[in-house]
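The other protein chains are all here in position, but one chain of the complex has been omitted.
This part shows chain A:
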Amino acid sequence: MNDMLRTDSLTLGFKDRIVIDELDLDIPKGKVTILVGANGCGKSTLLRSIARLLKPKSGTIQLDGVDMGQLSTKEIAKRLAVLPQSTESPEGITVSQLVKQGRYPHQTLLKQWSVEDEKIVKEAMISTGVFEMADRPVTSLSGGQRQRVWIAMTLAQRTETLLLDEPTTFLDVAHQIEILDLCHTLNEVEGKTIVIVLHDLNLAARYAHHMVALKNKTIYAQGSPEEVVTTDMMKQVFALDCEVIEDPITLTPMTIPYSKKAARRVEKKVFAL
């Protein structure tokens, strides 16, 4: 079985509005999969439903070959960790206290803090670089640090799969790279299957093994970044004219959009000639 997660004619929506229609999607095991698409195309909705935060209207989602509906929510929590789009840190909670919560699915009423829990929480804080701030209140940290703390919490869950919903929103470019590098390392070193919803196409192309572009309630294109990021896809999915060039650093596809201003510049250049 090479698919960690798989959806079978999955239909999602709110009340009468269908957001995702009869979608069959395979997410490869041990790879970084990035979902892209225009605003409101349902990529976050899809991720939420894979994370069982949203009930499907119809269809099923399979985790490692088993229908998620058959598994208890705690069982799923041991195999699948989720970082929602917006997180709110409780007032006064310290970094270590928040990371500790990641052990929740592994704990019971009696076994609340085992030696193993302690070790795993420490490891999660070290691998995300937040161990030094263990006793600081999360609310006193910067956006990038805070995001790393939340990722540490999902790591403490010790799952094979990690789902992240726009983890770089509200972060400056340096912190965006930092978070995505962290995801990359987690995939490389620990072999985690990672699914990310991301807005930035150039970063998506850099970090994804597998890209999925959504449009019209279903998949428009999927495959390697080279296969997915094309001028045609940009035109169809984002309704934007672009040039696609090679990223000079990673050699992955890079999109350069046309715009009204760009058009004017080009005209000027032409006139100058």
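In this text, contacts are C-beta pairs under 8 Å (C-beta built on N, C-alpha and C of every residue); 3 or more make two chains touch, one makes a residue touch a chain; residues count from 1.
Going forward, contacts and distances are computed from a predicted model.
The unshown chain of the complex is recorded in UniProt as "Iron complex transport system permease protein", chosen from "Iron complex transport system permease protein", "cytochrome-c oxidase", "NADH dehydrogenase subunit E" or "Anti-sigma regulatory factor". Among A:Ala77, A:Leu155 or A:Val228, only A:Ala77 touches the chain that is left out of the view.
Across A:Ile93, A:Leu141 or A:Ile177, the residue that sits in touch with the chain not pictured is A:Ile93. Checked against the hidden chain, the listed residues A:Ile18, A:Ala134 or A:Ile177 yield one contact partner: A:Ala134. On the side of chain A, the interface with the absent chain consists of residues 48, 51-53, 72-78, 80-82, 84, 87-88, 90-94, 96-98, 101-102, 104-105, 107, 109-115, 117, 134-135, 157, using the contact rule stated above.
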